[in-house]
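Note that this complex is displayed minus one protein chain, with the remaining chains in position.
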Amino acid sequence: MIGYRFMGKAHSHAYQDMPFFFHTEHIPVRKVICGRDERALREVADRWGWQEVERDWRNIVDRKDIDLIDVSAPNALHHDIVVAAAATGKHIFCEKPLSTTVTEAEEMVAAVEQAGVVHMIAHHLRKVPALMYARRLIDQGAIGQVLHMRALWTNDMAIDPEYPLLWRFRRDLGGPSGVIGDLHSHCIDLARFLVGEITAVVATADTHIKSRPVPEQSFDRPMGTRGEVTVPDESCFLARFANGATGVFEASWVAAGHKHGQRIEVNGTEGTFLFDFERMNELEVYLRRDPPSTRGFRRIVVTESEHPYISAWWPPGHGITYEHLFIHLVYEFMDALDRGAPPSPNLYDGLIGMRVMAAVESSVEQRGWVRIEP
Amino acid sequence: MIGYRFMGKAHSHAYQDMPFFFHTEHIPVRKVICGRDERALREVADRWGWQEVERDWRNIVDRKDIDLIDVSAPNALHHDIVVAAAATGKHIFCEKPLSTTVTEAEEMVAAVEQAGVVHMIAHHLRKVPALMYARRLIDQGAIGQVLHMRALWTNDMAIDPEYPLLWRFRRDLGGPSGVIGDLHSHCIDLARFLVGEITAVVATADTHIKSRPVPEQSFDRPMGTRGEVTVPDESCFLARFANGATGVFEASWVAAGHKHGQRIEVNGTEGTFLFDFERMNELEVYLRRDPPSTRGFRRIVVTESEHPYISAWWPPGHGITYEHLFIHLVYEFMDALDRGAPPSPNLYDGLIGMRVMAAVESSVEQRGWVRIEP
Amino acid sequence: MIGYRFMGKAHSHAYQDMPFFFHTEHIPVRKVICGRDERALREVADRWGWQEVERDWRNIVDRKDIDLIDVSAPNALHHDIVVAAAATGKHIFCEKPLSTTVTEAEEMVAAVEQAGVVHMIAHHLRKVPALMYARRLIDQGAIGQVLHMRALWTNDMAIDPEYPLLWRFRRDLGGPSGVIGDLHSHCIDLARFLVGEITAVVATADTHIKSRPVPEQSFDRPMGTRGEVTVPDESCFLARFANGATGVFEASWVAAGHKHGQRIEVNGTEGTFLFDFERMNELEVYLRRDPPSTRGFRRIVVTESEHPYISAWWPPGHGITYEHLFIHLVYEFMDALDRGAPPSPNLYDGLIGMRVMAAVESSVEQRGWVRIEP
Partner (left out) sequence: MIGYRFMGKAHSHAYQDMPFFFHTEHIPVRKVICGRDERALREVADRWGWQEVERDWRNIVDRKDIDLIDVSAPNALHHDIVVAAAATGKHIFCEKPLSTTVTEAEEMVAAVEQAGVVHMIAHHLRKVPALMYARRLIDQGAIGQVLHMRALWTNDMAIDPEYPLLWRFRRDLGGPSGVIGDLHSHCIDLARFLVGEITAVVATADTHIKSRPVPEQSFDRPMGTRGEVTVPDESCFLARFANGATGVFEASWVAAGHKHGQRIEVNGTEGTFLFDFERMNELEVYLRRDPPSTRGFRRIVVTESEHPYISAWWPPGHGITYEHLFIHLVYEFMDALDRGAPPSPNLYDGLIGMRVMAAVESSVEQRGWVRIEP
């Protein structure tokens, strides 16, 4: 595993816990964790059960005793790691967004396809039981033909103007996409999962909080001064889907009161469903096929053994949460290795997501609709 | 109409508005309103559309040009008014609780039955469309055999210890029942409406706030001093129903945060429903007959034309509220006069409610279970 | 009053009930109601308390014994009625949308201003206590500077493809705006009330259900055939506000499960509020000024005497609903006459709303952003 921050914690835990709950022939072994700050790395390696630490990712790529590379490093490194690791036949488990440009993403997909390795992108939201169940309802025709989707992901992570000017707020350090790459990326992937391909977008992007204090660790500006925020902290877009549905997307780091404010509504000709990540074990569903006087949004607690993944977990009503989604991803990856079949979502899904995000950014610059070529 | 306070306002408005929304042959005419404070009375008479005012209710009872007496006077007067009015052949529309003792209530029922007049008690909650619809679901067997009911009515009307020592807090002025007569009375009636007769109870009754400042209008104690609260401000009881179901009841004036906190849950062998008066147009219903994976509490917005009374009102989603329940009561009374059939609930329902309340009070004194004889 | 359908019912009731709850010197008298179907008109006139009926609105405009004209007629007639009525010095209470074109709306505003009459537009949502209270919170700075607003109004009125091809689905009969004039119109007005002027929009408009059965009353096509729906049944738009905030708007007649699905979220630098018309007496508010560990969305039941209009109504928790908003409008109009001051919102607000709607329609045609000139 390359990377050892927040995502490193979630992935490491998933490698540890997956075999406790699921059966697969392939079992992950936490061989070596890679990062630049050796002291911090050693501490988490012990805690998270990694056998070795390593400072240069290139040393890992060449090792014969390693079959799978987990790419949890900063986005700007994804391309080089994936291309090099695929070349030596390593399977790839890559964090999102796939890369920083569409061209890079295309090269990465080409690399894994040419190498024939198994690859997956860590869009954990696809593995929420309530959303997998929503997809099943759509596939079964329970809500008919989809007409409209709303996908919001707003939080208030950055609403305090005194919150520091971290790398993610600087175009030169974290790329230009800001809240687009951080939050829209997930909702775009879910929209593809639930509704289908997006063909055109028109977007806004705003930087509501325009400057922030320079933090201690920044070396190019005096600490205590304020530096300019050069990426958007809010973005909205309208979308067209290939199947004729319309989409509305919102992403914000400055929406007071929302913590993990991912909320989805999908309207079809025969019904509607609503999802709110802060109540992750619930799906609200309205079905027109119910008798008129008893129609209503039903709050389904998606913790019955009939629901996706739940039989591995706990009794009805006990629920799962954020960290379990990564366990589901790891399970799917191991299961794919067992079966010799490709897991989902994969790097190609990551590439399509990159194209939609690029179109969103382009729409902001061009002040108009932008088509996404298939 | 005898009485002109809060209930007088709700009733007067119902007489005014009923013909706007409903068709009946009998139409209420607001002839004369009766009360002791002539100045206050004149003001509301004009505003509420009454033709005359009167200070002594006995003068009304004898009038030949009056067919119906609305008894919204203080509880202690109900008995004498009803008995006198029935004797001169007046129809009776009486506020709850029916009277202050079971004996009085029995005499009142005897009086109206002997006189053969039409009589109704103003339990407006029976006329909530969501609760009428709940009753219909029970009758249709949608939730199977009822096993359990919880009926809460808690508010924070009196949670401030500086809230004055009004008559309702004094046993000598308002009777001993306090929160029992004020709030349990409604829930007991609803329990009978939805589940059936109560056969035994065991209860608590507490006075959490033991003294309150004497208000200006009190003449028997110096203003500015504090007087003792001599009625309960909270009461809970367990109940047995004739059909084997169990019941849990709570009433409180000191439950912080609740305003019209009337909440009901009924569990049956095939389903459950939940009601919260603060969301009066909604009923939450769980039906076991739904397929397992789509079972959930559905929030039915009870504003469709198929739902009780709604076709007289507004389109779906617009809803009705408190005051409309009195319009429904008046409609039912006029409709009963049209059809020559007795309306529901009537004074006999009021009497049964009195018996259950008496048993609750008796259980507190005796510290044990008390049976209610049928 | 000219018009006697759904809005006629709501307005008539408001004229009847306003004096029961509010004090004003001017009191509405229901003089004459005007419409084309005399039999239907006579029936509602009796029920709704109108003294006379009239078939030609021109006869009313000239009457000396009439001071105020209520324009609840079809939209296409608004312009001619208002211009004629203003010319004879009548005060104007006009339903929304103000007219069918911006040019007409400009002429109407010019007419009432030249005549110096008092005029109001019936945007009843401005008179929801929870939304007036939200506006007060904004004015007090409780949520800081507004950054973003979402205003949804979706219902499922027309989701059934067998729902008939009423005039509102036909561009030739009801104008081209469809769901834009029906639903966006309200949200645009509320956005102006809560956030400020809109300066640019980019929109979609779709007709998801493309044909409907021709109803009996249609005379230009054979009954039993299906005719084309020529107005949008869904529209979304992104907006820019003059103060830098962004806006997201959705309107739909085909969103399964929503009845009066008007939902608003406003995010400011210091807090957020949420409103849902189906729970009209509640406002959810998040305030960053609360201590960190106790921050949360608080569900304020807007029924305390401190809240707007509530002291005229019922005790805490009892609530009001749709019809009361028209009573508030009538009260404001009468109060404006008492004080000689202009009521709000007025025909000028209606005109600005027309300009935004025209920009939305233009954006759909031009497939891009459209600016609204102040």
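Going in written order, the chains are labelled A, B and C, and every chain counts its residues from 1.
Here, a contact is a pair of C-beta atoms (placed from the backbone, for glycine too) under 8 Å apart; a residue touches a chain by one contact, two chains touch by 3 or more.
If you're wondering where the values come from, they're calculated on a predicted model, not measured in any experiment.
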Who touches the missing chain here, B:26, B:63 or B:150?
B:150
Considering the complete complex, identify which of B:66, B:248 or B:312 is in touch with the unshown chain.
B:248
Hidden partner chain, touching residue among A:160, A:306, A:323 or A:365:
A:323
By the document's definition of touch, the residue of C:198, C:245, C:287 or C:334 touching the omitted chain is C:287
Missing-partner contacts on chain B, residue numbers:
143, 147-148, 150, 154, 156, 159, 161, 202-204, 206, 208, 234, 236-238, 240, 244, 246, 248, 250, 252, 254-258, 267-272, 286, 288, 295-297, 367-369
Which residues does chain C use to touch the chain missing from this display?
133, 142, 284-285, 287, 290, 292-301, 304, 306-307
For chain A, the residues touching the chain missing from this view
6, 10, 12-13, 16-17, 19-20, 47-49, 155, 258-261, 277-281, 301, 303, 314-323
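The working rule: only the chains that are shown with their structure count from here on.
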Whole-angstrom distance, CA centroid of chain A to CA centroid of chain C, is 41
What is the distance in Å between the mean C-alpha positions of chain A and chain B?
55
Between chain B and chain C, what is the gap in Å from one C-alpha centre to the other?
36
Two or more other chains touching the same residue: where does that happen in chain B?
301
